[in-house]
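See structure below.
Our next item is chain A:
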Amino acid sequence: MADIELRDVTKIYPGASTPAVDSLSLSVDHGHIVTLLGPSGCGKTTTLRLVAGFERPDAGSVLIGGAVVAGPGAWVPPERRDIGMVFQEHALFPHLDVAGNVGFNLPKNDRSARVDEVLDLVGLTGFERRMPHEISGGQQQRVALARALARRPVVVLFDEPFASLDADLRVSMRAELRRILKAAGTTAVFVSHDQSDALAISDTIVVMRDGRIEQVGTPREVYQFPHTRFVADFVGRTNLFEGRIGTDGRSVETEIGSASCRHTHSLPPGTPVVVSVRADSLELDAEGPIVGRVKETTYTGRAIDAVVEVERADGTTRDVMVHAHPEQVVVCGDIVRFRVLPDFVAVIEE
Partner candidate 1 sequence: MRAVATARGTATALWSRVWGGRPPGGWLSSFGVLIGLVMVLPVWYVVWRSAFAGAERWLRLLDDRVPSLLWSTLSLAGAVTVLAAIAGTLLAILVHRTDLPGRRVWRWLFAVPLAIPPYVGAMAYIVVFGPRGWLMRWTGSTPLDMYSFAGALFVLTVFTYPYVYLVVGAAISRLGGTHEEAARSLGLGPVAALRRVTVPMLRPAIGAGAILVALYVLSDFGAVAMVRYTTFTSAIYYQMGGFDTASAMVLSVVLIALTLIVLFAEGVTRRRMRVTGHTTSRPAEAFSLGRWKGLALALSAIVGAISVAVPVAVLAYWSWIGAGLGAFDDRFWRFAFNTLQVAGLAALLSMVAALPVVYLRSRHPSVVSSLIEKLAYAGYALPGVIVAVGLIAFGVRHVPLLYGTAGMLALAYVVRFAPQAMQSAGASLALVSPKVDEAARIQGLSPGGVLARVIVPLTLPGTLAGGALVFVSAIKELPATLLLRPIGFDTLAVRVWVESSEAVYHLAAPPALLIVAMSVLPLKLLLDRFGKD
Partner candidate 2 sequence: MRSLISIRAWRSVLVALVAVLALAGLAACGTGAPEPVSTEEAPDTAAEATGELIVYSSRNERFVDPLLEKFSADTGIEVRTLHAGDTVVNKLVEEASRPLADIVIANDIGMLEHLRLNGILTSPGAVDGIDSIEDRFRAVDDSWVALSARTRVFIYNKDLITEEEMPTTVWELTDPKWDGMFAITRGGNSGMIGHVSALRNEWGDEQTEEWIEAVKDNAGAITEGHGDIRRAVGAGEFAFGLVNNYYYHQQLREPEDNNVGVIYPDQGADEMGAVVNAAGVGVVAGGPNEVSTRIFLEWLLLPENQREFSFASLEVPVNPEIEAVEEARPISDYRIQGMPLSELGEVWEDTRSLIERAGLDMELR
């Protein structure tokens, strides 16, 4: 059963001409970690706040644990929705110590045991008497999580939880957060504008744009097989080629040659399509079928990002992004050959 369900939810802010959330439907299964991903203004934060009860939908309904909490004639205020929430800058209560924050509004008889338990879960045993400004950013995040978990909510909501952390801490916190959530068996909804956070932490990613859902899928699905140009572009950089489904139905004839493709949506051969080919799925290979001249290279340590100028069949040229292994030597002006790996080629329905 879905822990959270949104049915045709629409939210229009007063004075706005377009809806922030536009008849959006979504369900989140128990124990799942879901990330609402999209650029700012896509409606992801509004969706989260609709679930939390900080905004009221103008149409549609919101269900938590099977019960309608917002909808025609129904309204449950945030404090009675059985949710936990972790805020962007943690929003720890500065006048309370760690134990006071975590134990905030817990029933008295259970409080200290539960505080010990969740602090142990987030690895902060021994920090009970510290004040929020006396601990590090990562620790503040854990306290915020412990506080959200302490009341055993049906679901924990995270509003850009990594935004205030620096790059190194963010990588380790993603793994840590996922471990803790899985250990607690909690359903979680994240809001993020950062694809690498979303890919790393989620069971399911919901890509949003202009108040609507663009694509729902596992991180792998969303990355490998974006359904739309927007998803393909927003989740990792990509090359988009125009072409047609090949006669075998398992490949695409593009402007730069044929590429095998597993994800053709069973479209009939000859259908005009756009394909997304990730830079990672273009491999430099002396035997490869595609030829081009290197225009630009950027050494990033993990790879070499190269822009290669390729000649189309009709004699015009276009640029293609290619990732090369960092051990290879790629110099501007070189003529290189490469081929397309099948895994990261996705047909986008037009």
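To be clear about the criterion, a residue touches a chain if its C-beta (ideal position, glycine included) is under 8 Å from a C-beta of that chain, and two chains touch if they have at least 3 such contacts; residues count from 1.
These made the cut because all candidates are chains of the complex that A comes from, given by their letters.
Bear in mind that the values here come from a model prediction, so they are computed numbers and not experimental data.
*Asks:* Among 1 or 2, which chain makes contact with chain A in the assembled complex?
*Replies:* In this complex, among candidates 1 or 2, chain A touches 1.
*Asks:* Spell out the part of chain A that touches candidate 1 in their complex, as residue ranges.
*Replies:* Checking each residue of chain A against candidate 1 gives 52-54, 77-80, 83-85, 87-89, 91, 93-95, 104-105, 133, 147-148, 151, 157.
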